[in-house]
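A protein chain is absent from this complex, but the other protein chains hold their places.
So, subunit A:
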Amino acid sequence: MKDHMNHDAYPDNYIRGILNSVKSIAMVGASPVNVRPSYFAFKYLMQRGYDMIPVNPGHVGKELLGKPFVASLSDIGRPVDMIDIFRNSSHIMPVVEEALTLDPLPKVIWMQLGARDDKAAAKAESVGIKVVMNRCPKIEYGRLSSEISWMGVNSRTLSAKRAPAPTQGMRLSLNRMSVGGGDTAASDRAAKNKSEQS
């Protein structure tokens, strides 16, 4: 086991390493409604080349952007690299417990922006699974590739290196080199206060 991950502040290289290495992502709680955040993230990650699997028992028999919904993780029937959980903090543990029964185990369990369950995280980490909590993979991909900077968002990265030329049309490369940039300490504090209150 590596050192304990600080789930309040992930190093950029930890997140970049995950997004660069996983190929298949099962999204638990994916919604077919095209204005829901999970739909946005699903579509974005699919456009970035990830093999996306929508998991939602309420929509079995339907498709999300051409991908058939499955009812549960165990119904996927093939190995998945990452589980992205679009559920509230109180619904995380059962999903993680189910993920721990998969063979082979997923490499990464990711809990969506606003979702955090430290006990579930510790359980997953104890068997070598990397965990990310309270982050959105779409936002992190956009931030680390600097694509999100087009929306005026503080990417919290700096770079004097020329990034690889864009491929796949609009895609900016995730393999850009960067160091830490401007912090957002006040927002991080506000989020922490909110999660501790709830």
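Please note the rule applied: a contact is a pair of C-beta atoms (placed from the backbone, for glycine too) under 8 Å apart; a residue touches a chain by one contact, two chains touch by 3 or more; residues count from 1.
One rule holds in what follows: contacts and distances are computed from a predicted model.
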One chain of this complex is not shown here; going by its UniProt record, which of these names is it: "Extracellular solute-binding protein", "NAD(P)-dependent oxidoreductase", "Sarcosine oxidase subunit delta" or "O-acetylhomoserine (Thiol)-lyase"? "O-acetylhomoserine (Thiol)-lyase"
In subunit A, positions touching the absent partner: 11-13, 34-35, 37, 39-40, 43-44, 47, 113-114, 136, 139, 142, 146-156, 158-166, 169-170, 172-173, 176, 178-187, 189-191, 194
